[in-house]
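Worksheet: one structure, shown below.
Here we show just some of the chains, and they stay where they sit in the whole.
Residue numbering begins at 1 within each chain, and the chains themselves are lettered A and B in the order written.
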Amino acid sequence: MQLGMIGLGRMGANMVRRLTRAGHECVVYDRNAQAVQELAAEGATPADSLEDLAAKLQAPRSVWLMVPAGITGAVAEELARVLEADDTIIDGGNSYYRHAVDRQEALRERGIHHVDCGTSGGVWGLERGYCLMIGGDEDAVTRLRPIFSSLAPGVGDVARTPGRTGEPTPAEEGWLHCGPAGAGHFVKMVHNGIEYAMMAAFGEGLNIIKHANAGRSDVEIDAETAPLSEPKYYQYDIDTTEVAEVWRRGSVVESWLLDLTAQALFEDPDLSRFEGRVADSGEGRWTSIAAIDEGVPAPLLTGALYSRFASRGLDLFANKVLSAQRKGFGGHLEKKPLAKPGDHDQPQAEQ
Amino acid sequence: MQLGMIGLGRMGANMVRRLTRAGHECVVYDRNAQAVQELAAEGATPADSLEDLAAKLQAPRSVWLMVPAGITGAVAEELARVLEADDTIIDGGNSYYRHAVDRQEALRERGIHHVDCGTSGGVWGLERGYCLMIGGDEDAVTRLRPIFSSLAPGVGDVARTPGRTGEPTPAEEGWLHCGPAGAGHFVKMVHNGIEYAMMAAFGEGLNIIKHANAGRSDVEIDAETAPLSEPKYYQYDIDTTEVAEVWRRGSVVESWLLDLTAQALFEDPDLSRFEGRVADSGEGRWTSIAAIDEGVPAPLLTGALYSRFASRGLDLFANKVLSAQRKGFGGHLEKKPLAKPGDHDQPQAEQ
């Protein structure tokens, strides 16, 4: 079927490629004319404006937005002006799910459908397919089935869940209509919240393995660290690269994130290219806010978020308060990092 | 090659089966004579005592212990008495890694080798193979390569980590010599710590999705919960079973634990067979203690452990202290769970 695509960044462009290969006709637009030309060369129909894009699509039109979350609202609004009743706007970006609720409400007056589609798969989606979590009215979603079906990975070679029989459900193909407006982005938001925690679980665990040599006499200890009471149990130099690799086969933590971790460690065992300042986009925050609003505990999901904040030094004033308190009750002065290993003394006691 | 196996529970028996199928000769012993007979019927050589087992193995002997962590020490001690210099004891259970350090030290005097082998794979290992994390002296481990190689999954159909070329390393086959005594159980311990956090990440995330209907007027709210300020954003009834299924294809959280979660939800969507009292064995605890000893933060790994403790009600007195404090400064009385939905009033303010 026909689909308009606005936003030809890495994600949008690859989705167009995947759809084109599957036989769909994509009319594409981006502010960057070169991005449009590249996809035109691969078989897409170029558009040089939103109006042009609308004109090149037959009604009822379906137009997919794949633009940064920060501008999705503005682009959707602009797009709506060139669409007609019964057309559909699909927001495939990492938007806050509440915006889908609000936007659908606003568009409904003009008879325009709104579908929110959480899209997972990253730079690998062209090859692996995209996992799609979809919200919106039944009618609007139903009309787009061929698109979702082509973007999704399909049943593939993933083992079928025991007990499932008969025709695969859409979820088994990798796309799911989760509920009314916003439900798709809600599920994608939580997906990312889980992702944050899984990533941190590997980070924490590998860090513990990395420091399994904490008892070696030649390991630098910062002055604030209490000496180990039983250093003989922390004498290991374990190869984290090979550990990540071995877990890929037969262990309980087998996962795609582990695959990526193993790859990253193989390329750069000390990860020396990175400084460990971990960014966050909105989903981890929104997931925690949803947990708080619902009143359900999510200590790991929020903990993963807070660890990212701390990785960027945003706990600085809090830590200074503690140092100041310690000086207040115990006369403790902060110690400086040591010049050389072994050059440390007893940590000062808390009172 | 020849291997003695002591402990023919689910894990031990399946390992014997996998080894036998691969052409190894297993001499097997268990206190439960029937378990011995069953494996004898499948081609293993039965032994009716540790002495008998030792007698049926040619020196240098290799004997694998697959018994509960609580009795491993005693069995190893008993076994050592019937072994000779240059024989090897392999502890394949979920023992504390420090015990391997201590036991190796003790056995060294008698010239007996000790190898600790963390074994992941659970009830699925017979079919999938076991992921093996191994500690001990180079010589002892080298001699056992054929055994490890047969127990491990092998390269299988797991995609090779990009960049790796040539002959697969042992890690790529699913087994790894991690370091000296204890290193294998250390890595297995951290593996389980990560596993706890990954499990909890899915638990927390699915719980948030389950409560996405928190704003519906017909949803029961306990009396202590502040009413939602924007209930319109929490009106979803999302099918967690299908969500777990869709994430299995193309999402970032693809993992074996997700596969198991999808299966469990498919069999019992409300998980009504479970009460949510989550047990813990030792590894999660030991992982957190290692993090504390090393001085590295592990908020998610420890958080996952604490959530399990709380799931079993072990936070009760702490919570009572809070209720008592609230009564103290605000005159707040605890509220009872409500008889019926909607039958609630304003929560009482903190001062």
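One rule holds in what follows: a contact is a pair of C-beta atoms (placed from the backbone, for glycine too) under 8 Å apart; a residue touches a chain by one contact, two chains touch by 3 or more.
In this text the structure is predicted, and so the values were computed from the model without any measurement.
All protein chains share one sequence; of the complete assembly in this entry, 2 are displayed, while the total copy number is 4.
Just so we're on the same page, only the chains that are shown with their structure count from here on.
The geometric centre of chain A is 27 Å away from that of chain B, both derived from CA atoms. Remark: chain A residues 97-98, 101, 120-122, 125, 128-133, 152-156, 158-159, 161-164, 169-176, 178-180, 182-183, 186-187, 190-195, 197-198, 200-202, 204-209, 211-212, 214, 225-226, 228-230, 232-239, 242-243, 245-259, 262-263, 266-267, 287, 290-291, 293-301, 303-304, 306-307 touch chain B in the complex.
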